[in-house]
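Missing here is one protein chain; the remaining ones are kept as they sit in the complex.
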Amino acid sequence: MNEFINIGWTKDEIAKKIANEFPHGSYVNLGIGMPELVSKFVDESKEIIYHSENGLLGMGPPANENELDYELINAGKKPVTILPGGSYCHHADSFSMIRGGHIDYCVLGAMEVSEGGDLANWTTGKGIPAVGGAMDLVVGAKNVFVMSQHTTKDGSPKFLKNCSLPLTGKSVVTRVYSNLAILDVTPDGFKLKEMYEKIDFNLLQKVTEAKIISN
Amino acid sequence: MNEFINIGWTKDEIAKKIANEFPHGSYVNLGIGMPELVSKFVDESKEIIYHSENGLLGMGPPANENELDYELINAGKKPVTILPGGSYCHHADSFSMIRGGHIDYCVLGAMEVSEGGDLANWTTGKGIPAVGGAMDLVVGAKNVFVMSQHTTKDGSPKFLKNCSLPLTGKSVVTRVYSNLAILDVTPDGFKLKEMYEKIDFNLLQKVTEAKIISN
Amino acid sequence: MKINKLFNSVNDVMSDVFDGAVIMLGGFGEAGSPVELIHGLIDTKCKDLTIIANNAGNGKIGLGALIGENQVKKVICSFARSPKSITFKELYENNKIELEVVPQGTLAERIRSAGAGIPGFYTQTSVGTPLAEGKEIKIFDGKEYVLEKSLKADFALIKAETSDRYGNLTYNKTARNFNPIMCMAANQTIVQVKRIEKEENTDPEKIITPSIFINKVTVVSDPIIESIAIDNGETYP
Partner (left out) sequence: MKINKLFNSVNDVMSDVFDGAVIMLGGFGEAGSPVELIHGLIDTKCKDLTIIANNAGNGKIGLGALIGENQVKKVICSFARSPKSITFKELYENNKIELEVVPQGTLAERIRSAGAGIPGFYTQTSVGTPLAEGKEIKIFDGKEYVLEKSLKADFALIKAETSDRYGNLTYNKTARNFNPIMCMAANQTIVQVKRIEKEENTDPEKIITPSIFINKVTVVSDPIIESIAIDNGETYP
């Protein structure tokens, strides 16, 4: 089934759909990797404030050569910039913003998501276990969006009845954005919000282990 | 027995004994009222930093007319000053200093102290109960000194086998400074450290309900 | 579109308050007390309020006036007994107002923990005293600690020194006190500031309360000094 990894929306298109979702004035934390793309697609009609869990609120774009400061980095440890209206804080304060429910949206990658909203994205159970801030973000942010390919690299489903990997959080994911569909996590399971235009529902269901509610 | 309220060391003399006890570089919180006298008797041989629980570290003397700022006050809500090397913080941080064991000495008044180090100093059980920061200070400061007249205004003992009033803290007082004596609180009870020169031990014991160990 | 949390007047920022609301008031004594916002709260005539603050007001200004107008059902505070506190005293002695006494550090930590998503924590403060009665005790390393629960509010009324349009706040001296932690602990945080800073001029190292905690800001450039006002016999309304 691994042909489905190469069809559907591009990463940029997914990022744009997520960017369009944020209301003006939202406070947003974008996970390391693919979610970082989202900030490129927020248009001028609104102002979004980006939080980086290492104590930076009001994060700007990556730093270019001539403004590089190795003490101004993001959660991925890359040099970034700060925008006017930004501020610094220590880690306990930064995670108070997260755990205290002050972040409106966080966008994270996923290895697996269950129909109950369980997320597994921190360890395969092999190698060095390393969790970072993911477990705090998923319990703290008001909306937890997953941004991910619909299947794994070898074509296995990622959106499952139950996760098989160690969890990052239980019943935490609000919505899933994949290359094939946008799925809301509801009390009844995954519910289709939008589907890639060139596939049909049967195909989508075929590459999704959990049942998708289509209406 | 109320003649004993008028003999013994003066408040200034008691304050001086306490001031002499602080090692150079100590961080000290002085309670409202009589304990505030202590800061007047710290000599130039050492530098002491005063903490006021309303978010002021490095408190200076009371403000005079021309430097009055109603937003620079002490825990007694009186305008004060800040010394070079001082800083401001919010209440959670200020009480982290206290509760976290970072204050070397606090000096408090007392209604009653038991031989086990229990302190009662916040309410007689009548009127509006108001505790302020006393309960935090007594569990948090490394050394809790009580500064008090040896007996109540009507001559009743204040240093008791057991407190009769609602407690501020249990087993918290380290040492008692009164007009008649300095008593250490030990696992065996009050132990005499120093006595007002013009009385004898029998007299001291007579105005103290708890047994005092004299050697 | 630009983020702008600045409002024109005290009335504008006070529009969402409702009967029965739980409201935090910044300040320690008069320092950092949002007197003009409290007067705006009086103007709303909202009643049955629960007030979380360090004190219970002085004279008939600010919180003293709010209590005097019988808008407050309950006060949660550390120290309700001050020489100039008259309105609380009268109602309390007539059993017309409830009081929950909380040690000052526990009060601060309960507020901070609400803002930090910590529903409960253990402290040695109050163990063995009447204020620990009925609360769960737990032993850590052989010592007793009492479980204290976080304290949230519907609104926090805050006094700060400056804000930019995002709501990044600085404070003046010991007027900081409970204000930054209360900003974190309310569903809606409303601020009065002495002046507005352009965001370009705000030093990000110097911001004490980051904008994320702030909803509405209005300017009161020359706020009442409570102790002087009381000495002058001023009252509100």
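Worth a mention:
Read from first to last, the chains carry the letters A, B and C; within each, the first residue is number 1.
Throughout what follows, a contact is a pair of C-beta atoms (placed from the backbone, for glycine too) under 8 Å apart; a residue touches a chain by one contact, two chains touch by 3 or more.
Keep in mind that what you see is a predicted model, and the values were worked out from it rather than measured.
Taking the full assembly into account, the omitted chain touches A, B, C.
Remark: the omitted chain is touched by one listed residue; of C:2, C:135 or C:206 this is C:206. Only one residue in the set A:9, A:50 or A:95 touches the chain that does not appear here, and it is A:95.
The missing chain lies against chain B, touching residues 24-25, 27, 44-47, 49, 51, 57-58, 82, 84-89, 92-93, 95-103, 139-140.
Interface residues of chain C facing the missing partner chain: 109, 113, 116-124, 138, 140-141, 143, 145, 149, 170-171, 173, 204-206, 208.
Although one chain is not shown, part of chain A still touches it, namely residues 52-56, 69-73, 77, 82, 88-92, 94-95, 98-99, 118, 127-136, 139-140, 166-171.
Keep in mind that, in the parts below, only the chains that are shown with their structure count from here on.
With B-C and A-C as the two chain pairs, more C-beta contacts join B-C.
Centre-to-centre separation of chain A and chain B, using mean CA positions: 55 Å. Once the centre of each chain is set as its mean CA position, chain B and chain C turn out to be 29 Å apart. For the pair chain A and chain C, the distance between mean C-alpha positions equals 36 Å.
Multi-chain contact residues of chain B (touching two or more other chains) are absent. Counting partner chains per residue, chain C has residues 112 touching two or more of them.
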